[in-house]
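Below is one structure. I have some questions about it.
Missing here is one protein chain; the remaining ones are kept as they sit in the complex.
Labels run A, B and C following the written order; every chain starts at residue 1.
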Amino acid sequence: MDFAPDPRSAALDAELSSFLSDHVLPAEPVLEAELAAEPDRWGPTPVIGTLQAAARERGLWNLFLPPNPLGLGAGLTNLQYAPLAERTGRSPRLAPVAINCAAPDTGNMELLIHSGSDAQRDRWLGPMLEGRRRSAFCMSEPDVASSDATNVATRIRRDGDEYVVDGVKWWSTGAMDPDATLLVVLGKTDPEADRHRQQSMLLVPRDTPGVTIVRPLSVFGYDDREHGGHAEIRFEGARVPLDALLGGEGEGFAMAQARLGPGRIHHCMRAIGMAERALDLVRVRVGGRTAFGSALSEQGVVRQWLAEARIELEAVRLLVLKTAWLMDTVGNRAARTEIQAIKVAVPRVVQQVLDRAIQLFGGAGVSADTPLAALFAAARTLRIADGPDEVHLASLGRAEVRRSPA
Amino acid sequence: MDFAPDPRSAALDAELSSFLSDHVLPAEPVLEAELAAEPDRWGPTPVIGTLQAAARERGLWNLFLPPNPLGLGAGLTNLQYAPLAERTGRSPRLAPVAINCAAPDTGNMELLIHSGSDAQRDRWLGPMLEGRRRSAFCMSEPDVASSDATNVATRIRRDGDEYVVDGVKWWSTGAMDPDATLLVVLGKTDPEADRHRQQSMLLVPRDTPGVTIVRPLSVFGYDDREHGGHAEIRFEGARVPLDALLGGEGEGFAMAQARLGPGRIHHCMRAIGMAERALDLVRVRVGGRTAFGSALSEQGVVRQWLAEARIELEAVRLLVLKTAWLMDTVGNRAARTEIQAIKVAVPRVVQQVLDRAIQLFGGAGVSADTPLAALFAAARTLRIADGPDEVHLASLGRAEVRRSPA
Amino acid sequence: MDFAPDPRSAALDAELSSFLSDHVLPAEPVLEAELAAEPDRWGPTPVIGTLQAAARERGLWNLFLPPNPLGLGAGLTNLQYAPLAERTGRSPRLAPVAINCAAPDTGNMELLIHSGSDAQRDRWLGPMLEGRRRSAFCMSEPDVASSDATNVATRIRRDGDEYVVDGVKWWSTGAMDPDATLLVVLGKTDPEADRHRQQSMLLVPRDTPGVTIVRPLSVFGYDDREHGGHAEIRFEGARVPLDALLGGEGEGFAMAQARLGPGRIHHCMRAIGMAERALDLVRVRVGGRTAFGSALSEQGVVRQWLAEARIELEAVRLLVLKTAWLMDTVGNRAARTEIQAIKVAVPRVVQQVLDRAIQLFGGAGVSADTPLAALFAAARTLRIADGPDEVHLASLGRAEVRRSPA
Partner (left out) sequence: MDFAPDPRSAALDAELSSFLSDHVLPAEPVLEAELAAEPDRWGPTPVIGTLQAAARERGLWNLFLPPNPLGLGAGLTNLQYAPLAERTGRSPRLAPVAINCAAPDTGNMELLIHSGSDAQRDRWLGPMLEGRRRSAFCMSEPDVASSDATNVATRIRRDGDEYVVDGVKWWSTGAMDPDATLLVVLGKTDPEADRHRQQSMLLVPRDTPGVTIVRPLSVFGYDDREHGGHAEIRFEGARVPLDALLGGEGEGFAMAQARLGPGRIHHCMRAIGMAERALDLVRVRVGGRTAFGSALSEQGVVRQWLAEARIELEAVRLLVLKTAWLMDTVGNRAARTEIQAIKVAVPRVVQQVLDRAIQLFGGAGVSADTPLAALFAAARTLRIADGPDEVHLASLGRAEVRRSPA
């Protein structure tokens, strides 16, 4: 249970740190300007391409990929990747994509590596590893509580040498971007099978007839355009050949679960980085601001909440590191309880830190003059995405009831 | 200390309730469509004009005005107005403006009634009472903690028969709307005077040379366009005649305080209505949604938080009603402590209710498919606007220290 | 919905206030000394008798009794009694008993008034109204969740012209006192009847053969000796004549519910007084204590929590007053939801106020040098007694699910 960053991780982190200061943070206002200049564009703006080139040159690329049979990516353990992912959370709209470590592509790439056929990998994985193409993951549905997998209403029907997809998905992040050419779709192939064998996963090209990108969804007023937004997608008799099936029939649920484990921990790591960014901003703010006769940094209430923020953040960071270490040593499945725990614990701490940072910044905090309100919206959403807190808490509670005394 | 609605208030509330169901709620999607159709428009869209006409016809107009020497408006007490304001909070983007009871115009109209000269009232008040013109209140400044009035950096200098204004204001709500022709500006006329006699208030036409509408500010990702947004405004040598002074020199702070009392209680009333709207939506949601084998409405955790929401909401509503009653009976100044208390208590309860409602709605909760995320942004902002919670808590704490034992 | 104290209530409160300052508070250390001198005594010590005499002389006696057909007691409405009960909460070990308004006797006296036969009232009620005898209420059982009435395991069997009681009760407050000669016992007469018709109530003399006072229970280390403690009682074939039945067979549940309504609101009123006592003490403490260069009363964190305490206390007090008003105007049954709400809301606010008061007093706060720790234990227990919070929240949540939109 050794959590300290090893030399390789530390070296990458130092590199990433300077990349952030030198390139990413200065690019934030550029991004805003580019978005304002092209109000209808969905997908990365030019500055993101520039960042990606600079990152790749520095060896900061595909860091999210753990050791894998194909030898792809950086091959870092979760524990090695943890500080790096945290660091990208300081500028979550730019840093993850700059180093090709942004969801949902990361999860989709992992799926292809572990379950894809050679042909599937040739077609889809290569361009994604290069950062030339993006993808979306189509799991959530508007009409049911999708965290309960038996509720999935999308149907995948075999018809001769094709699969036919019917259903409505939403919160398909990235899918508004025309370059997100791959949609990974979860649907039911056999509603009569065992609870967790009903679902399968298909690789559906975005331009398949019968696929309609219905509309973008906003998050607290943000459209996340540079990231391809979040789409509602309708599948009406969309047909793909049989070899578009990822893994086998009935394996969809298991693959989705396997995909979500790393995805959740990455989200948690980045969320901690978001809170650290907020604290960096707060330190500057409270040092230079005076009210009612003293600097904010001298005021007891301010100090107390800074202390609380630090304590809570350190505690959940250790929880994340322990989870990463468990995933590395006993595997994602055995670390399931811990993954659920951080999925619940981290976003609520981060949301609280951000809420207070916003409070300290006043009007600037809720506006676009600081990244705080956008960070808040992102952190708030984490309590819903990939299963709402309540589902994880119920599962953790059941495990606790059954726990043997130590 | 009788809080029950009297017959007049109850009759107006019944009328308002049916107006809401019949006109306002159905107008919400219309507003969205109109805003989407004119992405550069700032200010009310056509449907708002339609609602105003319908409201006026029903006698639902200028309800916010308490009894006043000029006999203007509905002449309702704060206690009579409370349930009405709460009801408009159920659709805060449409209902308040529909009945000409939207901030900041309400506060500015009160200022003109109590401190305006006949000429000032003729020019500015009449059109605002008709709903033909709007206005903005320019108090907050980006570079200082404006809740400490001695920090105000905008200068108002007398030069011959004119006042010259220099400074930067922001969060001037409504001022992006070209029809918000009046800017009520707080600045310092005498930085050497007593702490609370340094400030004065000027009526500055929006089209005065030297006045620049710099940019709109967003709240989370919302621009509040239909309401005229929130502007940053620069005053550079902007000149107005001496009779643009509202009240006397040095009276600015006192007038600002007097203006904020009713403003704060109105915000609180509407915020409670926002929470009630959320609970209405939640009841429908949890009744019709199933997860893990039972309807959400049957699940203990859901029921517990609905119970908590109801308890907390009832408690703060009573606090607001008591405050209204105090304002009516002993005056706004004597009710100052209570006004501070509700200013802190209500938004935090409402924010919490909305946060949980969002959680229950999942993805729909953070998107524009429900009003919840926008309501959350509005409620969150109330903890900052008109003085952040911390300033009020510090003041309340000082009062508590000095309190005599009962 | 007029909550202000009327002249009669205000006059009694003024009298009670001076009684508290002049007699009750000075008696607190006397009580401690008397208890220390007689370590095995259960029941009121001499100083309590002295206080009772003084109170009665001042007309401060049986104030808890609402208007009733027999014309007994003060005949105050709940709203009139509220400030008086709150005031007694400032010294909860002495003040309620001093004016003969202490639980569980109050509830038992109400039961006798409303459901007792003339003979029952002659025997039991008279001496209790005089403060000469006390009583206990035997409802909770150690082996089941007694908040679910169907769980009650005590059996009351009719055998000829007698009832025979078998079962174990606990938390029979007061029953360690030999002068608590009456035990009001809830048991099942018909386990096959409808859910809420299975239970009946018996008046069992404490010295009945087959009744064993097993042991006293402590509350956070406190034995509450002066109040008769809290007893576990075993009934083994205890026999009473048929006319010991209170009301009719099968009416036990309904009578228990009716009894608990006023009991709960009285507890809430007193709990608020407990918090006010704590705040009185805190004000003195923070004014006279210095740490790290300034008086505690000048420190931001201290002021903030005093402000929070005041806000929350005012809010729940209004909730209690509204509930009292409802009980007076529409009856206890119709006010059921509100009674549940305050049952949950008040103790948690009071516990939080007391927790922070303890923190400000440091070592003195947890010791017997202040009443704070004992008040905390009492407030904490209120979240369990008469049904734990969770039961009330579940019920309130169900009501909220079914609520019609306003």
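Everything below uses one rule, namely that a contact is a pair of C-beta atoms (placed from the backbone, for glycine too) under 8 Å apart; a residue touches a chain by one contact, two chains touch by 3 or more.
Just so we're clear, the structure is a prediction, and the values are computed from it rather than from any experiment.
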Considering the complete complex, of A:74, A:306, A:335 or A:350, the missing chain is touched by A:306
In the whole complex, not just what's shown, which of A:57, A:130 or A:280 touches the removed chain? A:280
Quick one: which of B:67, B:191 or B:300 touches the chain that's been left out? B:300
Residues of subunit A touching the missing chain are 1-4, 17, 276, 279-280, 283, 286-287, 297, 300, 302-312, 314-316, 318-319, 322, 341, 344-345, 390, 392-401, 403, 405-406
Sites on subunit B contacted by the missing partner chain, in the whole complex: 299-301, 304
Residue-wise, where is subunit C in contact with the chain that is not depicted? 39, 140, 142, 145, 147-148, 151, 170-171, 217-223, 230, 289-292, 296, 301, 355, 358-359, 362-369, 373-374, 376-377, 380-381, 383-385, 388-391, 393-394
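As a convention for this text, only the chains that are shown with their structure count from here on.
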Quickly list, by label, the chains bordering both subunit B and subunit C. A
Please name the chain that ends up farthest from subunit B once chain centres are defined by their CA atoms averaged. C
Approximate Å spacing (C-alpha centroids) for the pair subunit B, subunit C: 44
Quick one: subunit A and subunit B, Cα centre-to-centre, how many Å? 37
Interchain centroid distance [CA atoms averaged], subunit A/subunit C, Å: 53
In subunit C, what residues contact two or more other chains? 300, 304
